[in-house]
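Structure, as structure tokens:
Heads up, this is only part of the complex; the chains shown haven't been moved.
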């Protein structure tokens, strides 16, 4: 990462920080045979229809390589949040039908799955190997927790904290869903069970996931996201070319069988950015 | 609804339309006994901690009464979208463990549940009556479909169409989750199954829910949201008062046992507003 502006003598200057990551690992040739074909599950089709032109090399702007710079920006946000005692962390909660619990945070950075559940790691490895053999892929769920946020971040209507978090999560490539707190489980919950009772010592439960009425309650913030399976797989698929003719697509290249494997740091970064933004707003409004 | 500005001689003038709905049905007395208590599951606690003051009468700005004006604004958006052949519709997909299918659109406006599945209506009625007797409540899932949107609405990174939809959905009171297309089901899908193949006659499936890379594909847009159960129920709950002392809360007043029952038109309105916004942007950028 090159720092182009905003840092002087090792400190941020308060003015915008510009970061640049140059991609020296591109292999445009990998994409040459796809130049005129729409890869199903990708943005090729929608970009072509919107703009009338597209950069076929890895999807252009739609490539998840773009998320690298979000992680860089998030690292700055996380550093500042940490100085205020706020910690943003995520882990792999599910891959295919393998559910992983939050057992041990220290494990997360020691395996390529960002898994916090030691017993499940061999299963995850096995599934990945199987998918690689089969030329297929799988979806994933990432859970995120934020600790140390005080009560008061967010606003009632327009930029509710949960709305801004949802916006940030759905801005990540391949994300198809987001939950705050109990999320979709709340559909089948009774109000008497869901609402979090209050005692002089605090809340007794946290079904709300740390946000009430669009504003943080001071409890741990819980966010969960769904990522679709990688669309670039070796298994052939029917598609069309730029001339609306039928064409088979086989994607070679270096693709993970689960985009969710890379998503944990990206989701952490986006969440950190949203929280820092709301923290600055809070300081502005509530001083 | 009073139209304060933006309409002249029966036509919109192009300048901002201001709408006013006066609430003549308020009963502040219903809330007097809650003046100093935080109602669990409500924004009372977070408003008090953010602003140091709160309008205790029905939650002030946090009241879902605020959504009435969204429905009014959405009605304007829907009318314009309809003139372009775009239809935004929703229905109750689940209440508690009662799942309702999309069988008959014409049914939706003829029952108080916005249910499109005739056989399930008696079950829904029964559940509501049971909840009313018990003084409890339940969550719901609303599904939304948009037909007639062409390919090209949205943008690659910042205001992706799915991100803006998620923002709008989570801005609705009581919403705890949002899905686009397959949503969380994608977590356990194979890439070979999820990605929607293309033929000269169009897509063969629609797991993406009509959005690829943040941009509409021209297929039907599918959105699903989760609403938590009503927090205002007769069953007592432990809480605290403004002085951090333990206090029991019992909410009287006129509350539905399922906020999801009222959410369908609100969600339709918010979705229509987002789509119209993106349609104008599309016209701006792509002419």
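Just a few scattered comments:
Per-chain residue numbering starts at 1, and chain names A and B are given in the order in which the chains are listed.
As a working rule, a residue touches a chain if its C-beta (ideal position, glycine included) is under 8 Å from a C-beta of that chain, and two chains touch if they have at least 3 such contacts.
On a predicted model such as this, the values are computed, not experimentally measured, just so you know.
Whole-complex copy count, one sequence throughout, 2 copies displayed: 4.
The definition used in the following text is that only the chains that are shown with their structure count from here on.
Listed in rising order, the residues of subunit A touching subunit B in the complex are 38, 40-43, 45-47, 49-51, 59, 61-62, 66, 94-97, 136-141, 150-152, 154, 156-158, 160, 162-171, 173, 175-192, 194-200, 204, 207-209, 211-218, 226-231, 233, 235, 237-240, 244-246, 257, 260, 282, 286.
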